[in-house]
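Removed from the display is one protein chain of the complex; every other protein chain stays in position.
So, chain A:
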Amino acid sequence: MHTKRRNRWLEEYIGRTFAVICGWLIVLITVTMIIFLAVKGIQSFTDSGLSLSDMLLSMQWDPNGTPPKYGALIFIVGSMLVSLGALLISAPIALALAIFMNFIAPKWFVSLLKPVLELLVGIPSVVYGWLGVTILVPLLREWFGGSGFSLLAGIIVLSMMILPTITSIAADALANVPMTYMEASYGLGSTRWQAISRVIVPAAKAGIATGVVLGLARAFGEALAVQMVIGNTIKLPSGLDSPTATLTSVLTMDMANTINGTPWNNALWTLALILLLISFFFIAVIRLVGPRKER
């Protein structure tokens, strides 16, 4: 009886300790990642003597030149253009889908649409990139001339990738609006569209905004699919049909080709740090705009 009881408490103790360690491991990993990347990322300024303002405000990226130049503005602008463009296409469609699923579609249609969205999330990013290279790029080449590898190709590929993300979060936000709102609106004699556009969507706007920001964050961080279709030319795009480069695409291409500790390599780590800081920025925005969670 005595040992049995002791075993029980030992078990409780071990189990609890395991759970606590797992919880704290998450903190440890996150903090370690931030510290590692920050230490590596500031070496450009501490070891290689580059200046922060040159890095952020100059468009001259010429690591092989004399003297080599490491201005990252083109990549930052490229990343912004491609992800904002993707959002412009994706957000309205996602919102329409979310509204449709919650208020308009018959049940059988919803049970068709949900697996479709799940599959779209599941398609690996390289497959999206591959689809872009095999279908989209030749098509754009035919329409606009040039190589077809372009800002527009990147925008379209990314917009498909972030569509399911925005849709599912917006759909949840809409589903959380109390049914009484809809009923009250009907009671006042509105049509369904009036109820949706003037009551339901405004009531869910915090959740919808969260979805949009998350979509933007995902687009910003996506690497391979963008790298495969955007052309990776180090200049500002002159139009939608011209190639450019992003933070992620230049990292993908050059990191393996540079030697650890050289200014070029350090500059790339700084790009990674910039990417990290931008994703912090997105988290902060989500915390600000997002709906308060109970639970």
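Definition applied: a residue touches a chain if its C-beta (ideal position, glycine included) is under 8 Å from a C-beta of that chain, and two chains touch if they have at least 3 such contacts; residues count from 1.
Basically, contacts and distances are computed from a predicted model.
*Asks:* Could you tell me which of "30S ribosomal protein S18", "NADH-quinone oxidoreductase subunit I", "Phosphate transport system permease protein PstA" or "Alkaline phosphatase" is the UniProt name of the chain missing from the displayed complex?
*Replies:* "Phosphate transport system permease protein PstA"
*Asks:* Touching the left-out chain: which of A:56, A:88 or A:135?
*Replies:* A:135
*Asks:* Among A:72, A:182 or A:217, which residue is in contact with the omitted chain in the full complex?
*Replies:* Within the whole complex, the residue contacting the unshown chain is A:217.
*Asks:* Using the definition of touch stated at the top, determine which of A:160, A:182 or A:245 touches the missing chain.
*Replies:* Within the whole complex, the residue contacting the unshown chain is A:160.
*Asks:* Tell me which stretches of chain A touch the chain missing from the display.
*Replies:* Contacting residues on chain A, toward the hidden partner: 8-9, 11-12, 15-16, 18-27, 29-34, 36-37, 40, 93, 96-97, 99-101, 104-105, 109, 112-120, 122-127, 129-131, 133-135, 160, 163, 168-169, 171-172, 175, 190-194, 214, 217, 220-224, 227-228, 248, 251-253, 255-256, 260, 269, 272, 275-276, 279-280, 282-283, 286, 295.
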